[in-house]
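All protein chains of the complex are present and in place, except for one that has been dropped.
Just so it is clear, A and B label the chains in written order, and each chain counts residues from 1 on its own.
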Amino acid sequence: MKHPAVSWLILGAAVLLVVFVPILHKPEILNKERSFRVEAGDFAYTPAVLKVNPGDRVTIELISTDVVHGLYVDGYDLSVTADPGQPATLTFVADQSGVFRLRCSVACGALHPFMLGKLQVGRNMLIWQGIGMTFLALIGTLLIRKPFPVPEKQTSS
Amino acid sequence: MNEKLALVFVIVVLVGGGIAIGFGWWQGQSNIVTLHARMPETGGWIPDNLTVAANQPLDLRLTSDDVQHGFAIGQSDQPAVDINPGVVTELTLKFDQPGTYTYYCTRWCGVNHWRMRGTITVTGESVEQVVTPPLFVQIGLDIDAPHEAEFIPSSKPSAQNGENLRFELSAYQTSEYYRSHSPEQAWVDLRKDLTLAAYSDLQLWDAVAFIWQTNTSEDALSEAEELYAQNCAACHGVSGAGDGVFSDQQVPVMGEADEAFSGHEIVLPTDFTDPHHILSASPAALQGKLIRGGMGTGMPMWGVIFTEEQTWSLVSYLYSFQFKEVH
């Protein structure tokens, strides 16, 4: 490239695209009923990853298989608790898009803080933005002709 | 000078802190029993034995060292108290009758949850009480005898349909008859009854369902439904099919007493939806199993936990997996 400024402009435009296009993207709302049977035991949810579309009505039936577990949904600030033998359900409309952690909300033993799952509503835009930005960053770092100028070391005065 | 000041500072902070902690600990100890709840595999209740005099307050500090537990006293109206991990819950109990009480865990804390029990001995002048043995003992029933129904209905009997026969069933509706006869025996008796010869086999099964229905109540069934969900469903399954989350884990071995059973197969929980099994069991037999426990299977002994009324309610609830009720 003859004019570095042009390359930087193109790169800048690409960054803006990667950041803003996913935000502008409006997914189709189908308002489907989605239900999941989630088993909770041994510090894990099975299945651990729930994928729904925005606007879906989600029902999670929580089945504990060892001790009392809970399920808290980040972002939605909802939670449900189930004893073994007493399945509990949580129903909500997935009106926020993104990836939300499911966290056990009842201390269930040593690894309790790490009992995690995921609720993915719509596409995971953030990870694609992240990947896109990382590749743009790669181009950017290669575009720099001289990696930022090394300041002259003052060895003595 | 500075050095001395530093020393004083360190002593004040560390020793002062230590004394404060010790004082706090000591405060927590005075006169109050701290009852630790742990999963049965790692100790169960610690201690599992408490003693108090009748009409004296028993102050307890309940805490869990691992997962969620609960505390309740068997055969008592005292509401269950949740015990949360690392949290202290204070509770004061008072017993007016001397005797031995059982406290038990009310939240499923693993496959051995039901083994988590302890006793409170209440001392004092006791009034001699007449203890009536359970019905299965009174009528000399062998509750361990294998049973398999020969006759079963072709479809789920309906108590509502059976209600049409109510005037012809009065002899069979008594609680004595209901409790001591399995539904199959009742059906055979009805079939043999010449006054009922006009009715079809299924109509007589409806009549059996009606007999069951008249010996229970909506309140009893709804209370039992709750008790079943809390205490039974983890093994016997929410649907009664014997497919609860622990159904394949109930190893009939724990401790030396049960060593004779080691190496045996896992005994699967009873499937209440199997008519061959349940219709051939009388309420007295089911109650017997319930209060005595499964002897070497994973079935707990509920006699010290449930009141007699609760056991009858639960028994009637078990038949609801076979019969349709009146709505």
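In the analysis below, a contact is a pair of C-beta atoms (placed from the backbone, for glycine too) under 8 Å apart; a residue touches a chain by one contact, two chains touch by 3 or more.
Here is the rule we use: contacts and distances are computed from a predicted model.
Among the names given as "ABC transporter permease", "Outer membrane lipoprotein carrier protein LolA", "Aldehyde dehydrogenase" or "4Fe-4S binding protein", UniProt records the absent chain under the name "4Fe-4S binding protein". When the full complex is taken into account, the listed residue touching the unshown chain is B:D66, out of B:D66, B:E184, B:D206 or B:D271.
From the options B:V13, B:V137, B:A171 or B:M295, the residue with contact to the unseen chain in the full assembly is B:V13.
The chain not shown here is touched by just one of A:V67, A:V80, A:A94 or A:A107, and that residue is A:A107. Note that of A:V80, A:V99 or A:V121, the residue touching the chain absent from this view is A:V99. Listed for subunit A, the residues touching the missing chain in the whole complex are 41-46, 48-49, 72, 74-75, 98-101, 103, 105, 107, 110-118, 124, 126-127, 129-131, 133-135, 137-138, 140-142, 144-148, 150-151, 155-157. Residues of subunit B that touch the chain left out of view are 2-3, 5-7, 9-10, 13-14, 17, 21, 24-25, 28, 61, 63-66, 85-88, 90.
Methods note: only the chains that are shown with their structure count from here on.
If you average the Cα atoms of subunit A and of subunit B, the two centres end up 44 Å apart.
Interface of subunit B with subunit A (complex): residues 39, 66-68, 84-86, 107-111, 113, 229-235, 238, 244-246. Taken in their complex, subunit A has these residues touching subunit B: 41, 63-68, 83-87, 106-109.
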